[in-house]
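The other protein chains are all here in position, but one chain of the complex has been omitted.
== subunit A ==
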């Protein structure tokens, strides 16, 4: 059975996804409360996987709790922390728990996180993980054995639309499409012009594009993510705009609304990253024609 997200995308509906970080600990109450508040606003919720290489509860548990609540999750899965056995068994566990949207990621490098001495795995890369998803969907594991119970994963991948050299980024994305990615969720977009070039270039791949929008909470936060999050660069003029505002958070919401409006005609959906300020998502989306 296709997932809700898949059904919407296939029907040409404009989708809205948002990501929520699972807790560092086993108490998912706040996580679920945040998710519940977004019911009706968001089509699917990304559950991040040890984001930025910071250890948190495995996304499998909170994603399964979302399913129980009737909210559709997109399970993020990184190659950083698991070898091919662990990745496949995690995926089968997800399928058993009713989780079918998977975002296949290589994962931020271990040195960025809170366990810098850990051994990184990277047994597969993101393209090979997408191939593993397709193999499982075909009823087999990577060893060639037949599965009892065949999953129906809706596979997605990450894209960095502003990364240069562009040609190299595109080469990577076409490999992801070939390996079975059906949708791309992109890194935060700051330049709709550059995004337009990207959207144009990926169109022949036939993969749905969900454009990333990051809520800039303050000039300080914008500078922090620029310095510390791989592939994320907030342009100086946006930082200046935040700096010059008496209420930086409000200004951040205004910037996000502006980005969303500019991106709306260029993509198949929006992926919102509010970094703990999820209560502001409805405001960011207000008036969006979906």
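To be clear about the criterion, a contact is a pair of C-beta atoms (placed from the backbone, for glycine too) under 8 Å apart; a residue touches a chain by one contact, two chains touch by 3 or more; residues count from 1.
Note that contacts and distances are computed from a predicted model.
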| item | value |
| --- | --- |
| Options "5,10-methylenetetrahydrofolate reductase-associated protein", "Transcriptional regulator", "Ubiquinone biosynthesis protein UbiU" or "Sugar ABC transporter permease": UniProt name of the undisplayed chain | "5,10-methylenetetrahydrofolate reductase-associated protein" |
| Candidates A:175, A:194 or A:264 - the one touching the absent chain | A:175 |
| Listed residues A:19, A:49 or A:108, member touching the removed chain | A:108 |
| Full-complex contact with the absent chain, from A:40, A:117, A:144 or A:165 | A:165 |
| Residue among A:34, A:51, A:100 or A:128 that touches the chain left out of view | A:128 |
| Interface with the undisplayed chain - residues on subunit A | 79-80, 84, 105-109, 111, 120, 122-128, 131-132, 142, 158-160, 162-165, 167-169, 171-172, 174-175, 178-179, 187, 230-231, 233 |
